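The complex is shown incomplete by one protein chain, all other protein chains being positioned as in the whole.
Letters A and B name the chains as they come in the text, with residue numbers starting at 1 for each one.
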Amino acid sequence: MNRKENLVMEKGSRMSFVLNNKPISLHVDPSKRLVDILRNNLQLTGTKISCEIGRCGACMVLIDGKAQNSCLTMAFQCEGKHVETIEGISENNVDPIQEAFLEEGGFQCGYCTPGMVISLKALLNENTDPSMDDLKEGLTGNLCRCTGYGGIHRVLQRFCATEECNK
Amino acid sequence: MLLDKNSAKDKWRIRPDGKEKVTGSLQYLTDMTFPNMLVGRVLRSEYAHAEIKSINISKALQVDGVKAVLTHKDIPGLNGFGISNPDQPVFCSEKVQYEGDALAAIAAVSDEIAERALKLIEVEYESLPIVDSPEKALEKNAPLLHPKGNILHETTYFLGNMEESFEKCTHIVEETYETPRQMHTYLETEGGIFVSENGRLMVYAPTQHGYKDRMQLSRILALPEESIRIISSPIGGSFGGKDELNVQPYGALLTLACGLPVKMHYSRWESVVAGLKRHPMKVTMKTGVDRDGKLLAHQVRILSDTGAYSTLGGPVLNFATEHSVGPYIIPNVEIKGKAVYTNNGVSGEFRGFGGNQVIFALEGQMDRLAEKLGINPWELRRRNLRGMYDRGPLGQRVVPTNGALEVWDAIRKSSVFYKNKEEHQPPWIRKGIGLSMAMHGSGLGYGIPDPAGGQLRLNENGKIEVAFGHEEFGQGLIGTLEILLQDHFQCEKDDLEIIIGDTDKVPPSGSSTASRTTNMVWQALNRLKPPFLQAIFKRVTQMTGVAEKNLQTGPGGIWTKSEKEDIPSLLVITYKQLAKQGVDDLLFSTQFHYPVTPDPIIGGHYLYTCTSVAAEVEVNLLTGMVKVTDIHHTVAAGPVINPMGYLGQIEGGSIMALGFTLTEDAVMENGRYLTKNLDTYLIPTIMDVPSEQTVDAIEELPEGDEFGPRGVGEVGSVALAPAIVSAIHDATGIWIKKLPVKPEKLIRELPFLQEREA
Partner (left out) sequence: MHTQISQPKDLQEAWSLRQRFDEDGCYISGGTWLRTQWEAKAFEMSSQLISLDKLLETKGISEKEILADSLEISIGAMTTLAECTTSSIIQRYLLPLFEACKAIAAPSIRNQGTIGGNILTTTGDSITALLLYDTKLCWYGGKGLEVEPLEAWLLKRKAGVIKKERRILVKLQIPIVVSEVEEGFSFYQKVGRREAFIPSVVTVAAKWISVESDSIQSIAISAGGGSAIPMRLSKAEQVLEMQKRNKLYYPKIQKVIKEEYEPATDAFASGEYRKIMAANVILSEFHKWSTKS
């Protein structure tokens, strides 16, 4: 294989990654932001856009199971990885995390909610017995302007494994 | 009633729009795409204040992929917008007055091309001196920002005699309070899609009042209102900020110019620069009491920075003026307010509407006076509290309310007072508790058109359908309607169809603002239900012979009323069967006005809610940082219709106020924003808020009250700041008068060396 070709990805290079458990291959600019690929190329608009500098969490996705801001992630950084969006999580059924948001009033306008769900999902992937502090720490990258985190605290109580939460 | 899931019982409902929101499948208007859609972008000013010498768009027009470049020359109608006064130009022509001013707009096939073309628009400016504070705007030789002068609006109110009454005071406190330029920070920035089809303009853009947008756009575009359709919900947060036009004039003009759909969606940076903020105010209060702690005199000066243009700067000042007396009886009052133009960002409508600023000042006065008198600050409030039948703050008649006394009393039971203050804490952590209260008017007030209305019908699909011109921006309107309708008709959710946010389908209902929506839909349904039921039952009787008096609505259709428990109700006819017989005569609509005081005080309110707040803080003397560890609210706003929505409004409003108090300020220097994104403009994270807030809802209304549930969209956000500041004083002995609290005011050098105060 010609080394040079392997080395440099031109505009409109073919990018391959796994999106919501399905392999996908796209012609995109390798520096294109993942959030734009999802929203504009693929119409997966459950991933939201708000601050564009990773400070609000509205665009959160899972990359290889870990939370990552899709506004800070470029196409080439997804190559060969597993990307999961809110649509992927919602594919089969409402996840227990989503159920908790519904039942506890964990959202109002809903614009931050997909990102919140993703971040909590990522945390619970890694930590099966989280304390309330672990759970809150897991959501520090997600801003909510509507709820004042009241309903979100009630959501977290449900996933908290320590004694403080078993009142 | 302590409001939570348990006390709410079966009224704690999953939101009708919930599943779509948690799964991300809900399409916000900024998520939509259309075939051949163009991207719209706006050229903003390079200066906060300058004359425009020339605008040259020729290079931008030559860029491949650019479909339109528009300036002031391309506006067919009025080059201006503004809810109460359309003095903000769509495109500036002669001068720019703030950093967010628009000069041109571009539609192009991609964002990159639009961005490149924006840079090719050549604007020649001649800079003018920047008026970056209301004080500067009021100087004698200040540059004239508007033809009629630099004062947008003035208010005055007099009662009794100031000078004489101050002479009689035992204690007088005079202080100037300052509040920040708070940003709404809705997570969904301003945006929308504009489509021109079959001679009509379709506007898919969030707003709090579709019909007002339609009127404003028709004025700009010189098109009949009917040729414009506004689709405006769902909305990713608004808090007052999207009531005014934002992207709409640009998107509309661009799509009309190119004949293709145009999408606009502001970056956060553009949203900060062009969007509205809460009016920064300087409020000076001089307040005196006699030796028994009776308020004798209250003098108020309000200076409000309305920024470059009007929007609702006048009404916000009216509201601030009225609320600077609060729930207290004061025999001598003098209030003078000024809303002043500057070259700063435009201030406008924001949850609390001018109340937050003056309530912070007024409650601060009460605490300081109590300290001088040596009495408990809560006791001082009681001695001056209004009674059920007292007149309103500006002497106007108001609907009787005992709310002030009720919330005053209820908060004393808060668990905040029963905590052990001296937990195991390092010596530099100081704890304190603070209380405050407020009363808050709802509706737009005397002299301002405040129409409401709705429509109820059985539709062709056999659904009980309501239509309102209100919007869903997260507050839970759809859920509230569902609960109200199920209560009225005892039907299933599936029997209902709720229509909002589309001017082609809904009647005018006024704006979804001023804590008015819940009350207005409640009243509308009460008006619509009797004729609707009468018409339906009449029809059913004709069809089935069952007497009208024996009919009732229920799940799926019309049922017999059973008088004895052991005789079951029977389904007489389904809604669907009924609809098959025609629905034309089963449509009812109503138009009415928000309840208004009979006394001619412009902006004076008639319906009031009351609230009291207890806050607990920890001040870290090593750093000066304040942590709010507990918040309790009591709210007297009549019956709770939608508990999840009510609780959410109070909790959310409260934390917005926590940000207002501790971290939020859109800082401007020389007419430019320093805080351009969420890395420097700091709203609270989940770590910044207490893990639990309690909300005690006082639902009782005075006997004979016919106005029902008051809205609670704002009241949770108005009284927390003074409670936090009072708690900080309790913890440290330091009075804060400027928000957000600067930790520099609270830090102490080597605090662990000082003896702890007893």
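Assume a residue touches a chain if its C-beta (ideal position, glycine included) is under 8 Å from a C-beta of that chain, and two chains touch if they have at least 3 such contacts.
Computed from a predicted structure; not experimentally measured.
Interface note: of B:677, B:693 or B:732, the residue touching the hidden chain in the full complex is B:677. Here one chain is not drawn; of B:505, B:576, B:627 or B:737, the residue touching it is B:627. With the whole complex as reference, residues 7-11, 29-31, 52-55, 57, 60, 63, 66-69, 71-74, 76-77, 119, 122-123, 137-138, 140-142 of chain A touch the missing chain.
Summarising the interface, chain B meets the missing chain with residues 267, 269, 426, 428, 621-625, 627, 662-663, 667, 669, 674, 676-677, 679-680, 682, 684-688, 743-744, 747-753.
In the analysis below, only the chains that are shown with their structure count from here on.
Rounded to a whole number, the gap between the C-alpha centres of chain A and chain B is 30 angstrom. Within the complex formed with chain B, the residues of chain A that make contact are 39-40, 43, 45-53, 55-56, 58, 85-87, 89-90, 94, 98, 101-105, 107-114, 117, 132, 136-137, 139-140, 142-154. Touching chain A in their complex are the following residues of chain B: 5, 14-15, 17-28, 31, 33, 184-189, 234-237, 239, 265, 267-268, 473-476, 644, 647-648, 651-656, 658, 677-679, 683-687, 689, 691-693.
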